[in-house]
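Handing you a structure now.
Yeah, one chain of the complex is gone here, protein chain that is, but the others are all in their spots.
On to chain A.
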């Protein structure tokens, strides 16, 4: 047994209202730069829908993830020789049209247009070539089923279900799916990178791109089945969701989790047996991938696991955190969370609690009591279409685990309603889904009430200690093209000239770097100096 630790995430889809706050705050933090205008490390998709980039789940087309070749795992996009042979033009790389052509508006025209009869308008302008453009697609163009049936029909998951169910389905069912990089146990983006620039961090399992080693071969972009590696067309380097590693290292949740309005994200430590990963990713039947991955996870309460973890160099506070991990509870204890597209064989580590609300809604619309356990259990089974759709997303088409998770959620609702209404308890409700009253209450607490420190159980990082301050100080993420946001403001096509006297790229003396602020005291320079006081 070789114990490794990973910070994993679970999202409770029942709570997602599709507000895109996670996407926007993520973009403000990481991809508000030239070259990454089109990149959303976090995006929220409406399902059914094509997603972003369009139809990214169609691996027949994009060739992401792994496949089994004579029982051995090879990247679907081809082995080493084929990768190298396609170095000069990657045939499976999505173009900007598959994501969307980024644009801005000619805001300046609003205030600088000469006086005239008509109101001035801010016309759209392409961010790639600066010319006037027509906006025809965006990162969430089909939000809330926008665009109608012809857009919906292009959903690769929906295409797997038969046409007959499609129409009824459109009327019955819609939910949101926030997506970030999955930080997989068996990452295919890492596998296809010819330069070896992508790697999985040993300490916390975060998959990162070494910007100094990336040579812009773009294989990772097509190798990732979730299309969560992006090519920065300005710097010529691949970039991806970093799981906000500077925050995670400090024990803080990612920006998307921190700012989530619905509080639907959970972060915690998962312990897994690295020796089992290869076999788990290579099980023959795709529907066995979910249970196989479950088998990789180790129970932190098991003393044997604790001893092995210690021997593997996992610090004690990580083990303690693993025991309190809400993610472990949702994935392994309650079996509520499911992996996204396990059939890609990457063993993803961002899992999802499937949404029950659409089922309840559909039931209520037919005049039934949406919360009545008997009716609800029956409805989950009867609503074959949503269940099949969810199964295509989360379990490679096997409806049983999805149904089990939904039934557990339904039982929890029924149980808690009786508690809230002071009705007599029915232990059969909890027992019918393999839980008892205590565990179903604990589950309810975790799903409904869990506070900040219960949702995010993140130990601070270990190994290496504090990196030595770089010469000149300041944040290591600064610099042109970097995500530190301290470049000249508005460094788009019409970049503002740097203040004279300061070298380009240097932090102007009058600007405050809040990234260095520890939240205590008043950072120098945040407020203008009072008149009469000396600096």
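Note that in this section contacts are C-beta pairs under 8 Å (C-beta built on N, C-alpha and C of every residue); 3 or more make two chains touch, one makes a residue touch a chain; residues count from 1.
Keep in mind that, in the parts below, contacts and distances are computed from a predicted model.
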Original post:
What name does the UniProt record list for the absent chain among "Urea ABC transporter, ATPase protein UrtD", "dihydrouracil dehydrogenase (NAD(+))", "Respiratory nitrate reductase subunit gamma" or "Aspartate carbamoyltransferase"?
Top reply: "Respiratory nitrate reductase subunit gamma"
Original post:
Out of A:183, A:200, A:228 or A:341, which is the one that touches the chain we can't see?
Top reply: A:200
Original post:
Of the listed residues A:20, A:54 or A:83, which contacts the missing chain in the full complex?
Top reply: A:83
Subject >> Of A:140, A:235 or A:395, the one touching the omitted chain in the full complex >> reply: A:235
Subject >> chain A residues touching the omitted chain (full complex) >> reply: 73, 75, 80-81, 83-84, 87-91, 93, 95-96, 126, 128-131, 186-187, 190-191, 194-196, 198-204, 208-218, 231, 233-237, 242, 245-246, 249, 461, 463-464, 467-468, 470-471, 476-484, 504-505
